[in-house]
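Below is a structure I'd like to ask you about.
Left out: one protein chain. Kept in place: all the others.
After this line comes subunit A, so read on.
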Amino acid sequence: MAESPTGPSGEQPDPDNVRRIHRLVRMMQQYDLTAIDLVEGPTTIRLRRRTEAALPGPSHAAPALPAPTQAAAPLPGPSAAAPSAAPTAPPPAPEVDGLLIESPMVGTYYQSSAPDAPPFVTVGATVRPETTVCIIEAMKVFTEIPAGVSGRIAEILVQDKQPVEFGQPLFRVVPS
């Protein structure tokens, strides 16, 4: 059985929470925050980031967004998710500059609003959080995907009309 894009409760990590953690992790990177505590009803999300000095490897390495399953593991409850690298001194991570924009759902990736329209973004384009970068179609619902970050598109990681999975990286963005 394929993974659910909607995550009925109890079966899978709640994609909303996974997505929220991804956003928070990006925000921590973007604004250079070292800690975020978010309490909403029974759910507590605590994120801690090492300071730049303590980080092994290249100081501006990618934030290494955790895979959805890892990110969702600590939920719910007052536990910590560390978005940084592994706790023991790891071998230097493969150097990837920038942030990743990931697919929020299972579906088909479209680079433009219509077959004859220009792509929403191309490599080198500057995006803001609200900039539409692509459309994901799932069950004939066409969803415009916002960048969620500010920066410059460094790489497009998928091809037009390609099926994509939940959490699959779509773009690499060099933050501004």
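Note that in this section contacts are C-beta pairs under 8 Å (C-beta built on N, C-alpha and C of every residue); 3 or more make two chains touch, one makes a residue touch a chain; residues count from 1.
Here is the rule we go by: contacts and distances are computed from a predicted model.
Chemist: Please identify the absent chain by the protein name in its UniProt record; candidates are "Cell shape-determining protein MreB", "Transketolase", "biotin--[biotin carboxyl-carrier protein] ligase" or "Nitrate reductase".
Modeler: Matching "Cell shape-determining protein MreB", "Transketolase", "biotin--[biotin carboxyl-carrier protein] ligase" or "Nitrate reductase" to the record, the invisible chain is "biotin--[biotin carboxyl-carrier protein] ligase".
Chemist: Just one of A:D97, A:E137 or A:E155 touches the chain that is missing; which is it?
Modeler: A:E137
Chemist: Kindly note down the residues of subunit A that lie in touch with the hidden chain.
Modeler: Where subunit A meets the chain not shown: residues 1-2, 4-9, 15-16, 19, 104-108, 115, 130, 132, 137-144, 146, 161-163.
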